[in-house]
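My questions will all concern the structure given below.
Note that this complex is displayed minus one protein chain, with the remaining chains in position.
== subunit A ==
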Amino acid sequence: MEEVDNIIIHTLREIGCGLDDDVQSLKHFSTENIVEATVKCLRVIGDGVNISPALPPGMSARYRVGTQLATSCQELGFRGDIGYQTFLYSNEADIRRVLMFLIEKMPKEAAEVASEPMGKSAMLKRSIAAELDRQMKSAWTPSYCKQDGLCWRGTKPRQWHREGLIGVRRFHSCPVRTPEGVGDITKKIPKDLKRYYDKHLQPLTSQPPQSSQVVPSVVEANDLSVTAQQEWEAEWNQQGLPSRLSEEDYKARKRQRLEKRISDQLRQAIQQETSKATAGRDLLQVLSSFTDRGAGKGVTKGSRFTHTEKLQFAQDEETAAQMMGEGPRVDTEEEMQRKREEEVEQLRGQLEEVTGQLQSLDVEMKKFTAGIQQMEEKVNTEVRGRSDKEEAYKVKKRTLDLLPDAENNITKLQGVVDGSSQRLVNLAQQWEKHRVPLIQQYRELKELNANRESQSEKKLEEIKSLREKMKEVADEARGKDDVYKQLASEYERMTKDVNRGAYTKRIMEIVGNIKKQKEEIDKILIDTRDVQKEINQLTGKLDRTFAVTDELIFRDAKKDEAVRKAYKSLAALHENCEQLIKTVEETGGIMREIRDLEDQIETEGAKKTTQNLDRIMGDFKQMKQENSGIVAKLKGK
């Protein structure tokens, strides 16, 4: 029974019964414990139980609680004898039976549901809920008691949460630079770059202008790099590999494409702009509008037109200022001024003339140079014509020379022609000889090339499939990792005080014990059967011997008096023996009865009847008092 009690007490503790630690078996259960345990069990089984787990002080209320518990147990299907007395005036065996019944009835799905693996989102939700719970439970702190809006709680593990926004800054990052490839000896880095890394580049955390920007900058730099790499990989897998270019080539081609697109767009935009422009606005104005937009540079890089304009205006102003300043000073100088101006005018005229001459000369020179070129071309064509004509002349001369001895020469020529045609045929044959193996070689090479191409294509396919597989495997690994983490956390969350091993061992021991007991019972049964058989045999023997002797003596009894006496005493003996056996059997029965009664006495004693009786008497008295009190109250009213 000890194991059963242990299991019951363990289960009761699990569902939240406040049992003391020294309660080891059901014997130690008080009435309060029993009522609480039953109510908790009923609550776990079904929601509709609204009995308070604490025992009320009043006797009548207690009685009501007891009856309620009994009826709800019966509703659940408890078949034994049950009533208020089972709970209020308990005995161990009844309580054990009731509690075992209730614990068996308790739903086990709750545990099964919890053991199902949950998704990532559920885990996240749960951790969010836990965090929220923690933050809601922590006490409020005035804002001036917190440093940077952080609430620190506890020591080891320290916990914190943010309350308020005092220390919070917006995400503001700036580009940071770190040395790259300095540890790789095989890769050379330029000397200047190395010097920059060594002497002038600041450590990462010193680069952002404000300390609050360090964290965002570092995080952003890493994320940028990671995403750039991922995008490049994706692009390379999708477009780069099938294009069969090396990485550098692919990049160069992409850059070209992009540059071309940009320049096309720019050109289009310019065209649109110029077509839209009205007659008065020329390209210069468009350009100047561009330069005006670029605020700083626009001023220094004005078009030439604006420059000259500016200069002219400036000059005019200056001369005007001069005239204004000099006018009233000296009258005689006016003439000089005029003279000078005239002179200047004259000189300017001369200058213009000279420049005009110069320009016309320039034009002439250009004309002449053009003429020279033309002439040269002509000379060239003439020279070419001459050499052609000379050739023709030579041929004609040869034929003229040959004319007098025409027939001879014709045959000779025929011979020469035949020889040369022969030679040609020879050459053609030779060429054919050379050509055949070359063509063959060419074909072979072509085939080889095709093979190689198909092979490389195959390999490409393989690489692709391998990449996909890699991705799949990585995904799978990640998924399995997640599941593992989840299960690990689940395992941590699980209560570990259920020592299943111990339970199974106990159960196995019990089963073993029961087997042994069964064997013993079997042995005893066999023994009793043997004994029964022996008894039967003996009685049979006895009957037979008695019958034989009875017959023998009865036959002689008619003749002899002594034998008659012997027969009488035999009959008496037989009768007495039978009586004796009967008595022995009766004593056995009585002994058994006595044992039964003793057992009954023991069980009754275990039921704490006297104690319960005392308690019933006490409760009865209390009830009487209560009743009399109520009556007194009623009368008082």
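Quick note on the criterion: a residue touches a chain if its C-beta (ideal position, glycine included) is under 8 Å from a C-beta of that chain, and two chains touch if they have at least 3 such contacts; residues count from 1.
In this section, contacts and distances are computed from a predicted model.
A.B. asks: Please identify the absent chain by the protein name in its UniProt record; candidates are "COMM domain-containing protein 3", "Rab escort protein 1", "Cytoplasmic tRNA 2-thiolation protein 2" or "GPI transamidase subunit PIG-U".
C.D. replies: "COMM domain-containing protein 3"
A.B. asks: Of the residues A:S211, A:Q238, A:S275 or A:T332, I need the one that contacts the missing chain.
C.D. replies: A:S211
A.B. asks: For the chain left out of this view, which of A:I15, A:A93 or A:L165 touches it?
C.D. replies: From the options A:I15, A:A93 or A:L165, the contact with the absent chain belongs to A:L165.
A.B. asks: Could you please point out the subunit A residues that touch the chain left off the display?
C.D. replies: That gives, for subunit A, the contact residues 125, 128-130, 132-133, 136, 142-143, 148-150, 157-160, 162-171, 176, 178-184, 194, 197-199, 201-206, 211-212, 214-216, 218-219, 221-222, 224-226, 229.
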